[in-house]
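I am attaching a structure below and will ask some questions about it afterwards.
As you look at this complex, bear in mind that one protein chain is not there, while each of the others sits in place.
A, B and C label the chains in the order they appear, each numbered from 1.
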Amino acid sequence: MPEPREGLYGVIAEFETPGELVRAAKAAHDAGWRRMDCYTPYPVEEAAEAIGFHTNKVPLLTLVGGIMGLVAMFSLETWVSTLAYPLNIGGRPTYSWPAFIIPTYEWTILFAGLSAAFGMIALNGLPSLYHPLFNAPNFRSGALDDKFFLCLEALDPKFDVAETKAYLESFKPNSVVEVEY
Amino acid sequence: MAQIFDRSSNALARMSLVLTGLIVIALGVTLDQLQRSPWVTRQGQRPDQPVPFSHKHHVQGLGVQCQYCHTSVEKSSYAGIPPTKTCMNCHAQIWTNAGLLEPVRQSWATGQSLVWTKVHDLPDYVYFNHSIHVNKGIGCSSCHGRVDQMPLMYAQNTLQMEWCLNCHRDPAKNLRPTSQIYNMAWEGPSSEKPVWCSVSDDKSGKPTAQSVNCVTRDPGTAGTEVASLNLPAMPGVKPVAEAAVLPAAVSYTRFTSQRELGNYLIDHYRIRKPNELSSCEVCHR
Amino acid sequence: MATNEILTEDPGLDPATGEFRVIAPGFSFKSVTAKIADIVLTPKTSLGWLLFFAIGGAVATLVLVAVTWLFLKGTGIWAISQPVAWGFAIINFVWWIGIGHAGTLISAILLLFKQSWRNSINRFAEAMTIFAVVCAGMFPLIHVGRPWLGYWLFPYPNTMNVWPQFRSPLLWDVFAVSTYATISIVFWYVGMIPDFGTLRDRAHSNFAKYIYGLVALGWRGSVRHWMRYETASLLLAGLATPLVLSVHTVISFDFAVAVLPGWHTTIFPPYFVAGAVYSGFAMVLTLAIPLRKVYHLEGLVTERHIDNMGKVMLATGSIVAYGYGMEVFMSWYSASHWEAFMMWNRMFGPMGWSYWVLIFCNIAFPLTTLWVRKLRTNISFMFLISIIVNIGMWFERFVIVVTSLYRDFLPSSWGTYRATKWDYMTYIGTMGLFTALFLLFVRFLPMIPMNEIKMMLPSAKLTAKAEKAVGAGD
Partner (left out) sequence: MTSERGNDMMNQDNGMTLAEVRAKLNGSRGKRYWRSIDELAGTPEFEAAVAREFPDQAQEWVDPVSRRGFMKLMGASLALAGLAGCTKQPDEPIYPYVKQPEDLLLGRPDYFATAYPSPTGGVPLLVKSDAYRPIKVDGNPDHPYNLGSSDPYTQGTLLDLYDPDRSQHSTLRGERREWAEFVQVFRDKLIASRGNGGEGLYFLTSTITSPTLARQWKEAQAAYPKARLVQYDPINRDAVRAAIGAKDLQYDLSAADVVVSLDADFLSTAAFPGFHKLVREFVARRKSPEKGLNRLYVVESTTSTTGLKAEHRLGLRAGEVPAFTAALARELGVSVNAPAATWPDSEANFVKALAKDLKANAGKSVVIAGEQQDPSVLALAVAINQALGNFGKTVFATETVQPLPTSQTAELKALVSDLWSGKVDWLVILNANPVYNAPADLNFKAALDKAKTSVHLGTHIDETGSETLWHLSGTHYLETWSDVRSYDGTVSIVQPLIDPLYHGHSAHELVQLLSDEPSLSPYEAVRTTWRAQLSKSGEFEANWRKALHAGWVEGTAFEKGTAVTAASLPVPAPSSRDSVEVIFRADPSIYDGRFSNIGWLQELPKPVTNLSWDNAALLSGATLTKLNIEEGDILEVTVGGQTVKTPVLVVPGHPDNSVTVYLGYGREQAGRVGSGAGFNAYLLRTSATPFLATGAKLAKTDGKWGFAVTKSHFQDHRSKFFGGEGSGNNSLEGNEAETRGIIRWATLEEFKSNPGFANEGENHPKVERDVTLFPNWEYNGNAWGMSIDLNSCVGCNACIVSCYAENNIAVVGKQQVRIGRNMQWLRIDTYFEGDLATPRAHFQPMACQHCENAPCEQVCPVGATVHTPEGLNTMVYNRCVGTRYCSNNCPYKVRRYNFLLFSDFETESLKLMRNPDVSVRSRGVMEKCSYCVQRISAAKIEADKENREVRDGEVVTACQQACPASAITFGNLNDKSSRVAKLAKDERTYSVLADLNTRPRTTYVAAVLNPNPELAEAPVEHAPAKG
């Protein structure tokens, strides 16, 4: 995540409908913008498509977590029952694998689930309690309510304050605002 | 609408998440260590005793044998704490005016017990038997440490279950010839200090533990050094010391490592298998 | 890409199908936010809420008193005895856990099946799950004789070199319930992060801004975040589905693994899971019907929801009925004296009444009436039936636990069971605890997921122009 710094973060345009946002985002992406993002009150898959975000790593993390849980619990059970303190429990074999399946199963799910949730949060760079966008006067009042935002960021090589603002204005948004770090 | 959080809050939030994780781990490690710490186990602590009795002085200095005071160690679960009379056997004659011994004389005069604080204190649900350990080749120092070097008594070991199991699961590492039970300085055989053991053929009606004969000097060269365990007299059993005078006929095996000796003694002392020794009912009833 | 699906009309929204609408017409993004967020953000707490919270809290103190006395005296204050060593504690545990299942089912399984009508009820169903698991989770801990040693059930390195015994269904419970609780909480929380963002941005007081801001983790609605979020939600749903099936399966193992006639049966896992869902939906109805009335959410929780839940109950109730029938059948077909006697005793023994209560509440009444659509959409009737099924499902566990134990193998050790005031106090107290927790949830957390409702609004549909623009990019 970028460290807080001085200067301009980018320019955001506020749209009334998801359709307008998607159109603008698609156009900007096609125009070569890469440091950009859309902000919507609910998931708009097309917007992600529009800015070229297709895949993410959450499933991989989940798989890795699940395998970790599986291996950890099954080996723990096997070790405990056969090596650490092998006891005769009601005449059952020490390596009672059918009984071991259940905790293993649970831990597989536990680790996978935690990996999915925390993986998502980590990949999203959260927590990010302070974010430059929150400086925009209209962002917090609308972004998670009923407005749709397109942000073109200053880090993009194509960025130029005046030109970018003008470019965004061309999509007829509700407003276009500069965002400071 | 303005920011709710300061710029620094991002770093703070992430740091606190990491910190929380670290604290949880640290807490676990601390608790794990704490339960083994002397604060809990009293390992190495020297509680206040009515008389600052020095095992070092009496054992190392004066050569008093363990069993002189702990009389029932070979016969009973309880090794025995000496009655005041045992102290007075000598201290009626020597150090009769020593201030340190005043509580002993008081006890003798009034008939009130000296009240010691237990140093090796097992929980009440643990049933430990001294006699079986001593009779099967576990020396005093294996558990109690170098008592002969302790001016004031303390517990050398934690006496926790894991510590007990450590040996019950692998007794070979601590077994020694029964002739060496009271030898505080016993360190086990090494290539510098080998041990020679033999088994007497005459096993009729005799505990095999007594028919194992171990010596610390090469029996081929010089006279053997033998100390023996006073087992209760049994019909048809000759004292070991007598048997040991007849070395010529038997063949000795030379041991240079504790592991070899331990395994040899496990066979000949008929030590039970680790799964039997670590079975719950052995200690808990 | 599923672009075509988005353009096709959602059947649930089409009045032509004759289905109830999932959401009443007339809602916009703005009004959805306002409707849901304002319940939470209003500075005024209604008197009714305070009253019910006070009642819930007062009832919850029963648990406190009962558990304090329990810890002072021991489990002997309960009715448990030698043949019947498990009583209310285990019954309540199974009952509460079962109730919890509907929440996970709604949020996870219906999500996977793309049953979008679930969106309105999934949040509070999940909350119900968590609070039910809280109530349930208390019981295994307090029911043991030495609760302060409960941590011995966890595998941790210790100075005794002793480990838990992994063949015991109780240990499986530990893993199943703790996993279930953890995953449910995580799922619930993840689901609320965007809504917390909304609340943060709408809150007036600084304190609310700060608190909601913290728990929102700085959520700002980036579509990249949204995409990962959607993936994670789907994965969690995918994981929670086998989990929820496994949890009640594992709990049924507490009984099925035992040798006791009446417990030792392979039908238990499916029948427990179905029963759990059955009771869970009943509890969702019990909660949803007053809530939509009090908070005027009839537009978001419509008759469609009530009807659908009735159908789910009909389905799961039928599975449960099949389970009961199969038990009876097996007790005859197995030609086992144990089974036959157990079933005779269950029906006609001294505690046979409990079996007939259960048959009436779970089978006779609901499964005859729920077929009727008119009754299914009759709110008061559904409320009544939800209460009856809750009672019936409690008796199911009572029958399983008590009537199997009190007359088992050796006639010499037959006994009986009569609950004490402490049993009742603990049970009723957990209902108070549940109510209090639920009221707190209703007051301080968004009880309907705003973002998921917004997705279903007509205005969320992309215009053809925008669609074309995206399509061109592919």
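Here, contacts are C-beta pairs under 8 Å (C-beta built on N, C-alpha and C of every residue); 3 or more make two chains touch, one makes a residue touch a chain.
All figures in this text were calculated on a predicted structure; none of them were measured in a lab.
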- Task: Name every displayed chain that the left-out chain is in contact with.
- Result: A, B, C
- Item | Among B:131, B:183 or B:257, residue touching the chain not depicted | B:131
- Message: Among B:19, B:34, B:92 or B:185, exactly one should touch the missing chain; which is it?
- Response: B:34
- Message: Just to verify: which one of C:341, C:355 or C:394 makes contact with the chain not shown?
- Response: C:341
- Contact residue for the chain not shown (choose from C:150, C:290, C:325 or C:458): C:150
- Query: If the missing chain were put back, which residues of chain B would it touch?
  - Reply: 31, 34-35, 39-42, 47, 72, 75-78, 80-85, 107-108, 111-118, 121, 123-125, 127, 129-132, 135-136, 160-161, 207-209, 231, 234, 269-270, 272-273, 275-276, 279-282, 284-285
- Interface with the unshown chain - residue positions in chain A: 85, 87-93
- Which positions on chain C touch the chain that was left off? 69, 71-77, 79-86, 143-150, 152-153, 158-160, 162-165, 167-171, 174, 254, 257-260, 337, 340-341, 344, 348, 350, 405, 408-416, 418, 420, 422
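The rule is simple: only the chains that are shown with their structure count from here on.
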- Contact-richer chain pair (by C-beta pairs counted) among A-C and A-B: A-C
- So, what's the distance in Å between the C-alpha centres of chain C and chain B? 57
- CA centroid of chain A to CA centroid of chain C, Å: 29
- Item | Residues within chain A bordering two or more other chains | 85, 87, 127-130, 134, 139-141
- Message: Give me the residue numbers in chain B that touch at least two other chains, ranges are fine.
- Response: 1, 4-5, 10, 13
- Task: Under the touch definition given earlier, write down the residues of chain B that touch chain A in their complex.
- Result: 1-10, 13-14, 17, 275, 278, 280
- Task: Under the touch definition given earlier, write down the residues of chain C that touch chain B in their complex.
- Result: 157-162, 200-201, 209-210, 213-214, 217-218
- In the complex, chain A residues that touch chain B: 1, 4, 85-87, 127-130, 134-135, 137-141
